[in-house]
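Removed from the display is one protein chain of the complex; every other protein chain stays in position.
Think of it as A, B and C in the order they're written, each chain with its own count starting at 1.
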Amino acid sequence: MNPEPVRVRILVTGGTFDKRYNELTGALTFEDTHLPEMLRLGRCRLDVSITTVTMMDSLDMTAADRAAIVDRCRHATESRILVTHGTDTMVETARALAQGCPVSTGKTIVLTGAMIPYAFGSSDGLFNLGSALSFVQVLPPGVYIAMNGRCFTWDRVRKNRETGVFEGT
Amino acid sequence: MNPEPVRVRILVTGGTFDKRYNELTGALTFEDTHLPEMLRLGRCRLDVSITTVTMMDSLDMTAADRAAIVDRCRHATESRILVTHGTDTMVETARALAQGCPVSTGKTIVLTGAMIPYAFGSSDGLFNLGSALSFVQVLPPGVYIAMNGRCFTWDRVRKNRETGVFEGT
Amino acid sequence: MNPEPVRVRILVTGGTFDKRYNELTGALTFEDTHLPEMLRLGRCRLDVSITTVTMMDSLDMTAADRAAIVDRCRHATESRILVTHGTDTMVETARALAQGCPVSTGKTIVLTGAMIPYAFGSSDGLFNLGSALSFVQVLPPGVYIAMNGRCFTWDRVRKNRETGVFEGT
Partner (left out) sequence: MNPEPVRVRILVTGGTFDKRYNELTGALTFEDTHLPEMLRLGRCRLDVSITTVTMMDSLDMTAADRAAIVDRCRHATESRILVTHGTDTMVETARALAQGCPVSTGKTIVLTGAMIPYAFGSSDGLFNLGSALSFVQVLPPGVYIAMNGRCFTWDRVRKNRETGVFEGT
């Protein structure tokens, strides 16, 4: 346990976490991330820096988008990195990160997301954020997915499309 | 990382976490705990069992109340235990737990709480719950306090009464 | 002012009011109406009966759907009727009601809706519901649109598509 607040880099990529309801069009859209507001609500006392890499539905993510995320992780000066991400292709991005930021880089990378947008009141996002920020502080270097209170290594997890739940494999 | 959901015992003792507004009297009171609802909101997939030990403001807690909490921890069959607790005397109860459930018992005990009642909308409770449930899964045996995204060992923490924030010592 | 709670019929037709976020598909959908929950939250003490006529985006509403709403109003035993409706074609349905349920039927009909789904936390729905239920109790027979705290007769209102606000004409 550190006497000083741990430094964590949060990379925002969009996903359900940050979806909003556009009241003029009735569509779900992205604007600025809710992460600062969520950290304020959680009264988070870590030394957190936030970077928005992209803002998209993870189903629309291309290899180039994933390469940009990997690149940000590689060049981050922090060794503890949280990535917010849509759940549909979170496992794919985790795999790309495991390849591009291997354990030898000394980085602990945790991906998390939400099933319900934070802006929609009854979200699991705040719970997942608190959970992921804890795992990222204490786990050894590697790439992990933290959802629903659980944590999986990148190569031992899948999203069950029927239940919406992440499961070990 | 476990392929199966980790078993966690949650011991509820009250605190701001579970305060409600009584609309007939205008006073803050305790009724049933919000923990099941919070775990549902967080879509928590751990193997959690909840026991309500007491429901009180931690300023009203006596040595006998603390002994009851220690007793529940000693006799729990789970080795990972989360205690929800008022913040005002959380450090005292942590000390009692460290004495009554020493590291040799093999138990990882994490205390957490909230500055704002969960029922009041803008609570830090859901964030702290997610955070504490993660720490309790991965930390070695011992007694810890998890608040504001941080985690402290029981003997290296105090609550700053002026700011309401837990700090390392 | 009535010594007894006024009888009001609520006809539910869907609209933004009742949209939900489907966490498996990520789409906005309709299921059961939130009206009972909203009336409970508002501690509403009127003698309210709720009928779900349809559950749809008002952009998808056909002449047949409007005829069904008019029919329900004509045959309602209550003289005070609230219709929840999507905002995009609320004025069209108001016109159909004015023709099908003329003032001579003695019915006071108020249409209302929301710009943000009730389920999404920061909704204007609860405010509009309280507002519309008041207007429907005290206005003389006729067809009205109640939005944003204001009330318009059916033939003197339009929705400003750019601002999302209903205006007098």
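Definition applied: a contact is a pair of C-beta atoms (placed from the backbone, for glycine too) under 8 Å apart; a residue touches a chain by one contact, two chains touch by 3 or more.
Treat the numbers as computed from the prediction; the structure is a model and nothing was measured.
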Neighbouring shown chains of the undisplayed chain, as defined at the top: B, C
Identified contact with the non-displayed chain, of C:13, C:93 or C:131: C:131
Selected from C:46, C:61 or C:94 as touching the chain missing from the view: C:46
Chain not shown, touching residues in subunit B: 16, 21, 23-24, 26, 28, 57, 88, 115-117, 119-122, 161-162, 164
Missing-partner contacts on subunit C, residue numbers: 1-6, 38-39, 41-46, 115, 122-124, 126-135, 137-139, 144, 146-153, 156, 165-166, 168
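Rule of thumb we're sticking to: only the chains that are shown with their structure count from here on.
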Shared interface numbering between subunit B and subunit A [over half = same, under half = different]: same
Computed distance of Cα centres, subunit C from subunit A, in Å: 40
Computed distance of Cα centres, subunit C from subunit B, in Å: 45
Distance between chain centroids, defined by C-alpha means - subunit A, subunit B (Å): 25
Shared interface positions of subunit B, touching two or more other chains: none
